[in-house]
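Yeah, one chain of the complex is gone here, protein chain that is, but the others are all in their spots.
Labels run A and B following the written order; every chain starts at residue 1.
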Amino acid sequence: METAQFVIPLWLDLTAVGLGGIQGALFASGFRGERRLDLLGVAIVGIVMGFGGGIIRDLLLNVPIGALQSNWYLTTAVGASLIGMLLAAPLQRLNAVIVGLDAIVIGMFGAFGTSKALALGLPPLPAIFVGVAAAVGGGILRDMLMSLPVAIMHVGSLYAVAAGAGCIVLAVLELAGVPIFIAGLVGLIVTAVIRLLAVIFDLSLPEQRMLNRRKVATETGVLPTVGR
Amino acid sequence: METAQFVIPLWLDLTAVGLGGIQGALFASGFRGERRLDLLGVAIVGIVMGFGGGIIRDLLLNVPIGALQSNWYLTTAVGASLIGMLLAAPLQRLNAVIVGLDAIVIGMFGAFGTSKALALGLPPLPAIFVGVAAAVGGGILRDMLMSLPVAIMHVGSLYAVAAGAGCIVLAVLELAGVPIFIAGLVGLIVTAVIRLLAVIFDLSLPEQRMLNRRKVATETGVLPTVGR
Partner (left out) sequence: METAQFVIPLWLDLTAVGLGGIQGALFASGFRGERRLDLLGVAIVGIVMGFGGGIIRDLLLNVPIGALQSNWYLTTAVGASLIGMLLAAPLQRLNAVIVGLDAIVIGMFGAFGTSKALALGLPPLPAIFVGVAAAVGGGILRDMLMSLPVAIMHVGSLYAVAAGAGCIVLAVLELAGVPIFIAGLVGLIVTAVIRLLAVIFDLSLPEQRMLNRRKVATETGVLPTVGR
């Protein structure tokens, strides 16, 4: 019953998977570590960035994993990874594309996660937690697979803060009776704008003075491996 | 039915989450790696140490994740992380606090995990496995997020052994008809005592002669990053 009430429209879900996949493949293609990824490695990062957030969300919610209920998700993620690989060469200098896509993707996964959790009857704080976990989860999996330091632990730029703010706004609006689509859209915009402003103005939280050289490097995908 | 029989009392569960959160934040605050964590990173470690074990337990048991069913868990974990951050400065030399809290927390998560698994009808060996996974899982997630070597793989001090012994004792007692609360308490005490004795007397398993410098460092949170 409850699950039947709330279904993220397939086209919207696939849009998030596709944008995530492109962003992941761009990130991985730009990776200049001690060990380069092979083509499959790039594709795996694309799939992880497209799928990861949704899988984490559905595992936490203990519901069947949406991305496995239709052939379209894997098709979209693989196709998006290929597009990302092809775009990587011409876009190599356009870091803005990576950061911009990322801001939209974390906004979408955060909005989907929080609104699906609320629709399943979770209290607001856990619903916000699920949204943030969905938003940042794909990136955490990516960093673990690529043996990179986990970005949200070290990199400032208010990555998780942006996701949290968007999910909180969404939850407050929805509990205030705002229709879910509008609440989700506002939440997405809040997340994306905070994230972009943080990158543009180099905002960050205290206690990370030593990180400056690394911050931009991570966001632009030109980061050496841990082992350097 | 079965799940209705066995409910970890909320105050007890929140106690474990809170102690885990304090311990995690103390650990992360004391972290002196190449890259310092920002305040959010410290809070994330606290939340992971408070939540991680319970989430892994409930994922393995394929039941709704307890920590997401109430607003109290996140409130407690965040509050505990803040307390841990505030205590970190005055307690900086008091490594005993970190190790002591940790011994109690792994004992509690181990006892909750094994007893919940038994209550759900799992056979004893898998129930012990779930308890151990819940006890050590939070620490594994923490190490992965912080890009540290996973402590239970390398660090002696009988970390997982202590968790395993406590869970085995609990399972044996419960199968012998001892009331769950007493069995759990005994299991918790067994785990905590073994763990504390191992640290105090520097007990460890064979094949780790080269680890001595690292062992104390990990437990006290003054460990350099992998990349050094």
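Definition applied: a contact is a pair of C-beta atoms (placed from the backbone, for glycine too) under 8 Å apart; a residue touches a chain by one contact, two chains touch by 3 or more.
Keep in mind it's a predicted model, so treat the numbers as computed, not measured.
From the options A:L10, A:L68 or A:I182, the residue with contact to the unseen chain in the full assembly is A:L68. Within the full complex, the residue among B:I83, B:V97, B:V150 or B:V193 touching the omitted chain is B:V150. Contact residues of chain B toward the unshown chain are 59-62, 117, 122-126, 128-130, 140, 144, 149-150, 152-154, 156, 160-161, 204-208, 210-211, 214, 226-228. Seen from chain A, the chain kept out of the figure touches residues 34-41, 44-45, 55, 58-59, 62-65, 67-71, 73-75, 144-147, 225-227.
Definition applied: only the chains that are shown with their structure count from here on.
Between the CA-based centres of chain A and chain B the separation comes to 28 Å, rounded to the whole angstrom.
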